[in-house]
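My questions will all concern the structure given below.
Note that one protein chain of the assembly has been removed; the remaining protein chains are unaltered in position.
Residue numbering begins at 1 within each chain, and the chains themselves are lettered A, B and C in the order written.
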Amino acid sequence: MADILNIADKIFKSRLFTGTGKFSSAQVMEEAILASESELVTVALKRVDLEDEADDILSHLTSSRINLLPNTSGVRTAKEAVFAAQLSREALNTNWIKLEIHPDPRYLLPDPIETLKAAEELVKLGFVVMPYIHADPVLCKRLEDVGVQCVMPLGAPIGSNKGIKTEDFLKIIIEQSNVPVIVDAGIGAPSHAAYAMELGADAVLVNTAIAVSQNPIAMGHAFKMAVEAGRMAYLAKLAPIKERAEASSPLTSFLNEI
Amino acid sequence: MADILNIADKIFKSRLFTGTGKFSSAQVMEEAILASESELVTVALKRVDLEDEADDILSHLTSSRINLLPNTSGVRTAKEAVFAAQLSREALNTNWIKLEIHPDPRYLLPDPIETLKAAEELVKLGFVVMPYIHADPVLCKRLEDVGVQCVMPLGAPIGSNKGIKTEDFLKIIIEQSNVPVIVDAGIGAPSHAAYAMELGADAVLVNTAIAVSQNPIAMGHAFKMAVEAGRMAYLAKLAPIKERAEASSPLTSFLNEI
Amino acid sequence: MADILNIADKIFKSRLFTGTGKFSSAQVMEEAILASESELVTVALKRVDLEDEADDILSHLTSSRINLLPNTSGVRTAKEAVFAAQLSREALNTNWIKLEIHPDPRYLLPDPIETLKAAEELVKLGFVVMPYIHADPVLCKRLEDVGVQCVMPLGAPIGSNKGIKTEDFLKIIIEQSNVPVIVDAGIGAPSHAAYAMELGADAVLVNTAIAVSQNPIAMGHAFKMAVEAGRMAYLAKLAPIKERAEASSPLTSFLNEI
Partner (left out) sequence: MADILNIADKIFKSRLFTGTGKFSSAQVMEEAILASESELVTVALKRVDLEDEADDILSHLTSSRINLLPNTSGVRTAKEAVFAAQLSREALNTNWIKLEIHPDPRYLLPDPIETLKAAEELVKLGFVVMPYIHADPVLCKRLEDVGVQCVMPLGAPIGSNKGIKTEDFLKIIIEQSNVPVIVDAGIGAPSHAAYAMELGADAVLVNTAIAVSQNPIAMGHAFKMAVEAGRMAYLAKLAPIKERAEASSPLTSFLNEI
């Protein structure tokens, strides 16, 4: 049986979600995303010229494998988020929305209160809501209760590339969640992505680490392999951590011959 | 130009070295090693029945891709190590030797003094010497000076699956070394292997983590992908770690329309 | 000028807050708290027999130096929290309240939504509100905005003794906060408490680590010293972390004489 990820009845073979920001060109972006084999790509509304059908970003995301995930990046309140989501539904013809509400421009950390409020309203309006949030287990359950299709807790501050700093809380979120858990923000290296998957995350979202690499195309492919490796290891079960080492090479007796 | 690893004029496409200990059967071992695509597999002399041409372990390592790397596991002194190496050269028809000298049966940690002494003698005797050692930068340089073909510092106590605990010292070793650096011992998950490669290690050796997984074949393949991902990311250069986040999605102005 | 902590116009010389749970006896509790020199001690309403003036716990907290801080532990909603706070104000004759709302009995993690709601109402009712919350920088600012007197982000899951796992977020909270930041939950060793103070926290709250030690009185005193050490180091400024070591002992020239 194939190991597939299901969100709102859409099926994903890839557990690596990507983004479109910070690339040096739309061409590099397209090649890196193709190399990553990502099937879900988040796009900031702002970057899309909603009037222009030949918009540069969109024209580079035409692969039939790629699903667009508009995000509300830039909004500061639930009200703004709902407005932005509606705008994007109309313009991009999708009811999927990555909900990001961050009032502080310095660290872009998510607002738990406004996010829950917006999520509740957007679910009622028929959106597939994917909220970016702090790695807060209680908030994740509350979002699940209002009907989001997944939760997207952060691994570290967005853009920091620090990796999985919230592991103690991600473990609890993964243990408790009935919707997919997608680690979003902070992942700066393939080893971080593999680790998130080994913990049992259902997917990861990576943008900055691919986009600002010296070779985004190679990096996109590296993340693809790391995510698959981490998922495969999770399913195969990791060996336990031990305080006292046991040799993998048992002691030899041939030395008696000396 | 292909990214290949060269040790003593032998060329490796795979940067994942494996071992033969702790598998539930020789059959599982063979399949896991094949799934890992490893080209260098370490074998404890003890496990090989030197009299028996149809030895069970050896008969499962006949792929033309696989090179055997006998190890001296179980010896406690330089003298014992040299004896074991000579025995293995005769029996297995290879002058490659993984030098492991660990007087303490509890943690199997390597002895720096005896290892250097044995390395010096084995090099003179024409061996390709691959020493397993503490992540000690000065010792690594001294081993290099006596002519070893690589250094194999540990990531954590052998069999512990704790991962890369010696990173501060591995970085210095990698910076200073003129021979390949292969991280050996402690690697318990694909994310650990990827991390070692991202640091710039030339290869990793993994045994326990594959052998004791619930699915060693899948785990072997997961490690293969993780090592390739880490290497590829190292070559593509990782994004820098930042204290202050920068959004990958720039702030939007469309909200002015509200 | 003395380095004092001011919360709601009450002055504290000690930056170590303690609790009353899990001690083997009320007598041990009293001695440990006295050894810690803590001036603010949190008490679960449940443990206080509100009808009994000679309640065992209260009768052991009569030192004039000790201020009681009733907490709402056990409540699951804002409504329950407000009720509990009012009950405690009447019974214990204090308008200080440690606000803890944790719907999940397994990890006792705080609910951000209900906590903000209750905080807002309790501030209006004249309480000095000290909310226990996730290390969520945006939530901390929102609580500050509704008038809490401090924020109490967690270092790790309560009772886990894992230490300061939320450092990346605590740093942001400390940088942004206009009210005292008190690290609450997870602190399991004096080194953890010292570290929180070195980061710039204004105080720490420690309970389990003192109460379940084999020697709670010595442990109370150890925490007192560690908190003072961490605070003193914060004020004296720590030496910077360096990648390349510089010797504290410069290289000698006397060897030229050899």
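What we mean here is this: a residue touches a chain if its C-beta (ideal position, glycine included) is under 8 Å from a C-beta of that chain, and two chains touch if they have at least 3 such contacts.
This structure is a prediction, so every number in the text was calculated from the model and none was measured.
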Displayed chains contacting the withheld chain: B, C
Listed residues B:Asp136, B:Asp184 or B:Glu228, member touching the removed chain: B:Asp136
Full-complex contact with the absent chain, from B:Pro112, B:Gly147 or B:Gly200: B:Pro112
Absent chain, residues of chain B that touch it: 102-104, 107, 109-113, 116, 134, 136-139, 141-142, 156-157, 160, 162, 165-169, 172, 176
Interface with the undisplayed chain - residues on chain C: 19, 21-22, 42, 44-47, 50, 71, 73-75, 79-80, 83-84, 87, 100, 105-108, 157-162, 188-192, 194-195, 198, 207-209, 211-216, 218-219, 221-226, 228-230, 232-233, 235-255, 258
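Just so we're on the same page, only the chains that are shown with their structure count from here on.
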Touch-based graph of the chains, sorted into line, ring, star, complete or other: line
Centre-of-Cα separation between chain C and chain A, whole angstrom: 34
Residues of chain A touching at least two other chains: 107, 157, 160, 162
